[in-house]
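In this view, the complex is presented without one of its protein chains, the others remaining in place.
Take a look at chain A:
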């Protein structure tokens, strides 16, 4: 058993290195100077210059992208949770005919390839004039994150004992009151887990953001970073700086809440 533990630790160490080393290289690059970035052999340890952060902010409009991403990812998370909590509660606790079909249908949505939705969604948004608008991006995101949120929340809701609501309803709460006053606070961790996963999805999504946000001023971070273009050379340093900014909140989320993320993903993937 002790040998197994050793092998596990060594293997885990190797996987950590594999996972973190390339990303660490990107972060290191963001703190270099232009000379250090293009040096051969590569500069292994940067001098700690903030030159690229400054120019990403001033010349490439990094702050716009950050704000747009915050609005879109935040908006998506709030809307998805509002719709998802209700739907999941109904599916977990109320008598809904065709429940397996509804759950299965939602699961199917999370498997649709984006390209199959792209043309029609683009046309719908164009028709109502919502290309290049926040709601034009948030609405498709809400649709695409709802299935995951509903599956996670349903599995959390059905684990809470029914007696809780019955007691609340005896005390004079309606169904809705019981949901809001009793169930929701108890399912808080589940709601929070769903929120993290939805936020990460919306923060990272690229395909629809690229199609819908063609104007530079409304683009989100991934689109901004993908389209970073210098006049003659690739601005690697600025890309690295912007990438570090885009990734920092996610890495923080992962290290703070890895347990929740793991449980949420397996609720979304294995049970759902």
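The rule is short, and it goes like this: a residue touches a chain if its C-beta (ideal position, glycine included) is under 8 Å from a C-beta of that chain, and two chains touch if they have at least 3 such contacts; residues count from 1.
We take it that contacts and distances are computed from a predicted model.
Peer 1: Since a chain is absent, check the UniProt entry for it and pick the matching name: "Aspartyl/glutamyl-tRNA(Asn/Gln) amidotransferase subunit C", "Na+/H+ antiporter subunit C", "ABC transporter permease" or "Extracellular solute-binding protein".
Peer 2: Options "Aspartyl/glutamyl-tRNA(Asn/Gln) amidotransferase subunit C", "Na+/H+ antiporter subunit C", "ABC transporter permease" or "Extracellular solute-binding protein" considered; the missing chain's recorded name is "ABC transporter permease".
Peer 1: Could you pull out which residues of chain A are in touch with the chain that's been left out?
Peer 2: 1, 4-5, 7-9, 11-13, 15-16, 18-20, 22-23, 25-26, 29, 37-42, 83-84, 86-87, 89-92, 94-96, 100, 102-109, 111-124, 139-140, 142-144, 146-147, 150-151, 154-155, 158-159, 175-176, 200, 203-204, 206-207, 210-211, 221-223, 225-226, 228, 236, 239-240, 243, 246-247, 250-251, 253-255, 258-259, 261-262, 265-267, 269-272
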